[in-house]
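Removed: one protein chain of the complex. Kept in place: all other protein chains.
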Amino acid sequence: MSSSHTPIKVGIVGGTGYTGVELLRLLSQHPNVKLTAITSRKESGVLVADMYPNLRGKVDLAFCTPEQANLTSCDVVFFATPHGVAMSQAKELLAANVKIIDLAADFRLQDTAVFEHWYKMPHACPDILADSVYGLPELNREAIAGAKVVGNPGCYPTTVLLGLAPLLKPNVLIDTKDIIADSKSGVSGAGRGASVGSLFSEVSDSFKAYGVSGHRHHPEIKAQLDLLANASVNLTFVPHLVPMVRGMLSTLYVKLLPGAQGVDLQALYEHFYANETFVDVMPAGSLPETRSVRASNQLRLALHRPPGHPDRLIVLAIQDNLVKGASGQAVQNMNLMFGLPEATGLSQVAILP
Amino acid sequence: MSSSHTPIKVGIVGGTGYTGVELLRLLSQHPNVKLTAITSRKESGVLVADMYPNLRGKVDLAFCTPEQANLTSCDVVFFATPHGVAMSQAKELLAANVKIIDLAADFRLQDTAVFEHWYKMPHACPDILADSVYGLPELNREAIAGAKVVGNPGCYPTTVLLGLAPLLKPNVLIDTKDIIADSKSGVSGAGRGASVGSLFSEVSDSFKAYGVSGHRHHPEIKAQLDLLANASVNLTFVPHLVPMVRGMLSTLYVKLLPGAQGVDLQALYEHFYANETFVDVMPAGSLPETRSVRASNQLRLALHRPPGHPDRLIVLAIQDNLVKGASGQAVQNMNLMFGLPEATGLSQVAILP
Amino acid sequence: MSSSHTPIKVGIVGGTGYTGVELLRLLSQHPNVKLTAITSRKESGVLVADMYPNLRGKVDLAFCTPEQANLTSCDVVFFATPHGVAMSQAKELLAANVKIIDLAADFRLQDTAVFEHWYKMPHACPDILADSVYGLPELNREAIAGAKVVGNPGCYPTTVLLGLAPLLKPNVLIDTKDIIADSKSGVSGAGRGASVGSLFSEVSDSFKAYGVSGHRHHPEIKAQLDLLANASVNLTFVPHLVPMVRGMLSTLYVKLLPGAQGVDLQALYEHFYANETFVDVMPAGSLPETRSVRASNQLRLALHRPPGHPDRLIVLAIQDNLVKGASGQAVQNMNLMFGLPEATGLSQVAILP
Partner (left out) sequence: MSSSHTPIKVGIVGGTGYTGVELLRLLSQHPNVKLTAITSRKESGVLVADMYPNLRGKVDLAFCTPEQANLTSCDVVFFATPHGVAMSQAKELLAANVKIIDLAADFRLQDTAVFEHWYKMPHACPDILADSVYGLPELNREAIAGAKVVGNPGCYPTTVLLGLAPLLKPNVLIDTKDIIADSKSGVSGAGRGASVGSLFSEVSDSFKAYGVSGHRHHPEIKAQLDLLANASVNLTFVPHLVPMVRGMLSTLYVKLLPGAQGVDLQALYEHFYANETFVDVMPAGSLPETRSVRASNQLRLALHRPPGHPDRLIVLAIQDNLVKGASGQAVQNMNLMFGLPEATGLSQVAILP
């Protein structure tokens, strides 16, 4: 456990993207963290605060090369990189007793064949993968606390899994062969890479579905749902792009089985998440807005029984895709891995309006 | 039939809202129309172009009171008013042989009990309602051509009905007890009334579902689906609010029945809409963006068979909620009612970007 | 001075607007504050977190009536109300030894004739006004520390005054008869009142100037500039509305006098603000973006000498209009009034992206 006298030495690999700057925002305000290095081969030498002026006066580090970073002297390294980077450096870091939290997909999928199919690369360290933990604290808290390597979940999976988990555990409540996740995300989920499809003039004042014929988060969600349900589920997953920067809402449609009759589903959810700081089960019938979690680590859920469909249950799940859907959850995982109170450094109130 | 020497004399009741200004935009460019009066008791005397400066130099009328408007001398009157206004004036106009196109809900629901339940007012003229026609040209073209009173469809219903109609006609393709419409609309659908919920600072950079526990368009969609399917369907309908001005996308989820095996659904749709100017069946797997129909009367459809769910069909349907979802469709109905080519005055290319 | 054992008892009058919810966000995270009452006659009995779901789990107060609030037992009361409310309650609160911070205009203008001209009401307490302090800490720190009543500056004035103050003090650098402030604000500055002009569909994807023929902040800016310059300045002030929620940028145009020749203006600014936590003088030629201060109390400045105009100096000034331009500055004033370190509770990093 970290005391106030020995802060956690943190390195960040690839801090130039949106999950990187969000990590910097959170970690620079974390009372138990000392940021020691942020790598970017391309921006090496550039002050972090010159690239991200919101950090002026808050972070005085410059980006450095991996060689300069001396990451093996850190206590933990976050990878805010493209897929494939963390797995290529994991072995060396683990040998130096450095913990790893990967915000990309290298440690999310235990089935390497599935990983290789969707990410178009062989997995570099199946043995390390086998020992890694899927970093969804509300479902895997104990394993994360003891993990050396955590695969931080994808943004969409976080909403779908936390939105459905209470229904799957009992296993007789819903038809696991008939699950639909109609998800909507802000544009920051596409990252900071220069691409025509993410230009303001392309996405502003417009709306579309994408990835309908197959999205990388589909196998990730399905794998975890299968584990929760102890069965192979059928999942339809359709992501959509919303002209907003941050925020994600998943509208989850499930079919209740006769076993759900008489079950107080609202109470089930409230009980399931009763001790969770970051999951807010709103009163039944609530209409959560993504702005109510903007820049915070909260995820909010609301249950609905719609008219016109007797056996239908709808779960609405919202989060900030960059916080609970990425960097905030990564810090939550770090807190667990170092024995800190889980909410340390994550108590910010959401920004509204 | 109207010749170029005798334009259609058009009156608009309640032209101060967004469907009103959109009617003015379209009708001011329509080659066979003479705008004769636009009423607004509140704005009486104000030049239309002072309220809507996009019409400067294009429309020189002022708003007038209903008394000044002399609507009984028109050939057709559009009601771009709150619900309840058209039905209170229908009898007098019909007596004067004036045709009526109501953009509100007074003539959308044949079941007056359903109307009264959802719109919280008795229906003022059930007999006229019984003779009115639901103004969805692609499904009701002949009846519209002969109608005296047309109930212009709601914006959401237009996307859902045109999105599903080809599947319902044959009646053995999908499970009509398991239809989901996850719909998303721009904010202009909420109208121009001053309300906190539609403020820029409330809806910008945020996303939410609304009306999950019941929306007025649910019974309208269901009534028409029932007619198409010749059965009572089960419909889950969840509207969402997108931070954009115009545009609507419905993601429609249906379950294919064994009868759909071997059916070329793409061909079915293309054939069904082969002669329709305003319905564009895109190639299978397309991802329509709402901006591709911005300010145009087009509605575009795309079919998807998603992975992970063997019997699932997804239909994506987009439109501009103010054009094909409201004022453009109203003009399309007018064209039919006066024997004009259906696309007259509606050939504008969508604005992109 | 407040110790950690005796928190400051804070009341908020009129907490339902955007400056109100922003005060709540900041004060709920302030280590030395105990929120004791939030009044709203209209929303009395409603939980604050039901109106502002970002505060769920953070603020458990309900709105109450002024009668229930027992404001005279507070140490300080913030008025996040329309103009005219604070001055009507000031006498009673002062009699009970309660300090006052008014976020409206009641204590901004020492000249009651000017106040009455622009705010269309007589001033209720000219004597209290005479003892009140204009709450711009960087210019009035000492007076604020001793004040009983602080008039929190308007959002526009904060940017213009801090943007120009270093130039006016020496008094021979710029032509005080030729000052232009071309200012741009996000929509939240217009408040949370239901008005057509602030609807998403009215302001999104559009831009305009407003108040060109006269804006209430003009006399406020001029009065303070006059004080700083010890002369009557000529000010052209043109505010504009930007389709964004938060943020403000003022582009300030001044004409350098011969006295400025040889003066290192960049050094002048850096020296002037050397000890200020919340004013960031960026390197000369910087292009500050409003998002770099979003949700933070920072104000950033950048100097430019443009081509094509030998004697022209441009100052760019940005802030979050709801934080440094309103509620954050109010908390900064509170800290000063209670002898706390000025930045207490105000160290949040700006949200980017």
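Letters are used for the chains, namely A, B and C, taken in the order the chains are written, and counting of residues starts over at 1 for each.
In this text, a contact is a pair of C-beta atoms (placed from the backbone, for glycine too) under 8 Å apart; a residue touches a chain by one contact, two chains touch by 3 or more.
Being a predicted model, the structure only gives us computed values, none of them experimental.
Note that of A:T72, A:S198 or A:T277, the residue touching the chain absent from this view is A:S198. When the omitted chain is restored, the residue from C:D50, C:D182 or C:E276 that touches it is C:D182. Across C:G20, C:P137, C:G189 or C:P288, the residue that sits in touch with the chain not pictured is C:P288. Checked against the full complex, the one of B:R41, B:R56 or B:K91 touching the unshown chain is B:R56.
Residues of chain C in touch with the missing chain: 180, 182, 184, 186, 201-202, 204-210, 212-214, 218, 222, 234-238, 240, 242-247, 249, 251, 253, 285, 287-291, 294, 304, 306-310, 312, 314, 316, 353. Listed for chain A, the residues touching the missing chain in the whole complex are 18, 186-188, 190, 192-196, 198-205, 243-245.
Considering the complete assembly, chain B touches the hidden chain via residues 18, 21, 25, 28-29, 52-58, 188, 192, 204-205, 245-246, 280, 282, 288-289, 291-296, 298, 300, 322, 347-353.
One rule holds in what follows: only the chains that are shown with their structure count from here on.
Placing every chain at the mean of its C-alpha atoms, the farthest one from chain A is found to be B. Put simply, the C-alpha centre of chain A and that of chain B have 40 angstrom between them. Centre-to-centre separation between chain A and chain C, using Cα means, comes to 37 Å.
We define each chain's centre as the mean of its Cα atoms; on that basis chain B and chain C are separated by 46 Å.
Counting only residues that touch two or more partner chains, chain B has 186, 201-202, 204-205, 243-245.
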